[in-house]
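One protein chain omitted, others in place.
A, B and C are the chain letters, set down in written order, and residue numbers restart from 1 in every chain.
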Amino acid sequence: MVVFLGCAVCGGVAMGLIKLTAVSFSYIPDKPVISGLDFELCNAERIALSGANGAGKSTILKIMVGLLQPDGGVVEAFGRVRTKERDFYEVRSRAGLLFQDADDQLFSPTVIEDVRFGPLNQGLSQTNADIKAHQALQIVGLSGFEDRVAHKLSGGEKRLVALATVLAMEPEVLLLDEPTAGLDNKTMARLVGILEDLPQAMVIISHDQNFLKKLVTRRVNLVPT
Amino acid sequence: MVVFLGCAVCGGVAMGLIKLTAVSFSYIPDKPVISGLDFELCNAERIALSGANGAGKSTILKIMVGLLQPDGGVVEAFGRVRTKERDFYEVRSRAGLLFQDADDQLFSPTVIEDVRFGPLNQGLSQTNADIKAHQALQIVGLSGFEDRVAHKLSGGEKRLVALATVLAMEPEVLLLDEPTAGLDNKTMARLVGILEDLPQAMVIISHDQNFLKKLVTRRVNLVPT
Amino acid sequence: MKGVDGRVRIIAAVLFAVVTTACSRLDILTAIMFSAVLLAWFARLPVVETIKKLLSMDGFILILIATLPFTTTGTHWFGFSGFTASVEGGQLAMEIFLTANACMLSFLALVAAMPHPAIASGLRGLGCSKNLIQILLLTIRYIETLRLEYQRLRTAMQARGFQPRNNLHTWRSYGYLAGMLIVRSLDRADRVLAAMKCRGFRGSFPTVAEDAKLTKADYVFLWWFFLAVLFVVVWQWG
Partner (left out) sequence: MHVVDGVLSAPVLAIGGFVAVGGLTVGLKQVTSEKIPQVAMLSAASFLITLIHIPIGPSSIHMVLNGIIGLLMGWVAFPIFLTGLLLDAIFLGFGGLLSLGVNLSLMALPGVAVHYLFAARLNQSQRPFLWGACGGAVAIAATGLLAALALGYSSTAFIPAAKVVIVSHIPLVALEAFLCGSAIALMSRVKPELFLATPQLERD
């Protein structure tokens, strides 16, 4: 077991949250999408992850929370090396992943049921999960949407509900995969406002340079293998 | 019956292709998505249709080809007022709609069967439909893809095949709903090249300003109601 | 066997199943099982995958095969702690085991190994309802699309800390997942119908490609098959 010793990038002062060392991954054998990747996210950082299509940006986020198993390398999260599915249960609770397509994230009849799904998985009681859900909806400015049908909301509203489902779990890290794709300017401005006010460290994948400029503290560029 | 008298926007010189007058539409009663919309597409125009999420851009394309019936207003296409489902049979043959999700459009076992589905419905013989299908595949640069299976194509290839299914019917107008969504830069460049060379008038919905800049001759902005 | 017509292969599979089910002698069933293995070899079925499929089917009949020797009365075979197995019961169990596996293996070789559109056109050639064929073709087309949709929903649930357990929360979530998949598949059906209408669909599918004539290879295959069937019939009942 490798003990986590603080962050090299930011000088070891801040606490390291997620660290990938020499990680490689391939969907098809012998066609690696990622190889020998080193990456580190520290406290209070907001990192933009950029690179061409097919460079494996989404793949990296999935590896961080254990939805994909790397072929090689070490994944450390919150001070511990994570290898097995069981190791990642805690990681998924502390690092919230917002998917590209909000439709894929919403599967409940009403908004409130979707938002409290995460807290319930964390073992909270129904009442406490409801409290967390209401708080999360308030953060994204959708109080009053509790009983709406998520499936019938507009694309922008769905994205915000999806963000609320992640925030309700009170994660320490946010992993955002193309959060602005398909959003109009007004909703995008609203999203930037919400994200700016959030204290969490973030890894953001986005093609939108204006959006990134407003948020990120550091950029990591992926070169396709 | 309203007689169509040429185009007000382009000065009455060019022929008007599709014209909406005071069109309104609502999915849920009393919550109109569109109200009192006027729109006109003339010969050789390429119009960008923009507007916020939920402003009804896709809805407008569907109204144009009669997939949705407006609550009020007049739809004219190719010089005639269209009201009933039967009226739109001809419209759908002359105005080709490219769907957001190419998977919805590719419903046949193989690529060639998909591409000749339209020409066969237009009443062409098997041989002539095959010729049209091969031509269309050639235009989008996918000759040799005839016997491929739709669900095994990449996202970009699916979009191009979907475009071929539309082009095989030799429409006079193209209605494109987010044609670049999810495409990588290479495929996007290829798509721009194909669309630039096409003679058809177009209505394009897209959030991608770079893409629009290269193609469109006029912009119409929808204000949400 | 690759070039054999779909209709011929489907008829052969049905014939195989009828004859095999009607047979009761273990020696003949063993010979039939052997010929099913031959068919599988001709069809180049992948070995490991095929054995896995057979085993998972055997799981279904395990209870039946395990209980039959003890529940059938007859000549004493063996016994333990008050249960006695009969020879007749053992034979019956063996008969079912051989029949089920032979039928399935022949089906995999004769029908399932064909490309899916070929199965559909074979069924159409045999007079199957046209609408049913269209349903089958569309279903096959969209299985993978819907599976990916399901997979994305499932991954998103996992990312939010979902762990299947024995509780109401788990079962409710699965219920919602199933319901949502149905809703989304119905939405997709609407969009596909719209796409069809846009390409001139007015209620009937364009009929293309009447069925090809049977080739010499088809007849050769059929004759061999009939001879084998005749041989089995004479052996069992002659």
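Here, a contact is a pair of C-beta atoms (placed from the backbone, for glycine too) under 8 Å apart; a residue touches a chain by one contact, two chains touch by 3 or more.
As the structure is a computational prediction, the values presented were derived from the model and not from experiment.
Engineer: Where does the absent chain make contact, in terms of the chains shown?
Structural biologist: Contacts of the omitted chain with visible chains: A, C.
Engineer: Of C:Val47, C:Ala178, C:Ala212 or C:Leu230, which residue touches the hidden chain?
Structural biologist: C:Ala178
Engineer: Can you tell me which of C:Val8, C:Ala85 or C:Leu108 touches the chain that was removed from the display?
Structural biologist: Residue touching the absent chain, from the options given: C:Leu108.
Engineer: Out of C:Thr21, C:Thr75 or C:Thr215, which touches the unshown chain?
Structural biologist: Within the whole complex, the residue contacting the unshown chain is C:Thr21.
Engineer: State which residues belonging to chain A touch the missing partner chain.
Structural biologist: Chain A touches the missing chain through residues 108-110, 149, 151-152.
Engineer: What is the set of chain C residues that contact the non-displayed chain in the whole complex?
Structural biologist: Against the missing chain, chain C presents residues 13-14, 17-18, 20-21, 50, 53-54, 56-57, 60-61, 63-64, 67-68, 71-72, 89, 92, 95-96, 98-100, 103-104, 107-108, 111-112, 116, 119, 129, 131-132, 134-143, 146-147, 150, 164-166, 168, 170-172, 174-183, 185-186, 188-190, 192-193, 196, 203-205.
Assume only the chains that are shown with their structure count from here on.
Engineer: Averaging over Cα atoms per chain, report the distance between chain A and chain B in Å.
Structural biologist: Once rounded, the distance between the two centres reads 36 Å.
Engineer: For chain B versus chain C, what separation do you get between their C-alpha means, in angstrom?
Structural biologist: Chain centroid spacing, chain B to chain C, equals 42 Å.
Engineer: Spell out the residues on chain C that touch chain A in their complex, using ranges where they run on.
Structural biologist: The contact residues of chain C facing chain A are 149, 152-153, 155-163, 169, 173, 176-177, 179-180, 183.
Engineer: Across the complex, what residues on chain A touch chain C?
Structural biologist: Interface residues on the chain A side: 62, 65, 67, 89, 92-93, 96-97, 99, 101, 104-105, 107-109, 113, 117-118, 120-122, 151, 165-166, 169.
Engineer: Taking the touch rule as given, give the residues of chain B at its contact with chain A in the complex, in rising order.
Structural biologist: 51-55, 178, 181, 184-185, 207
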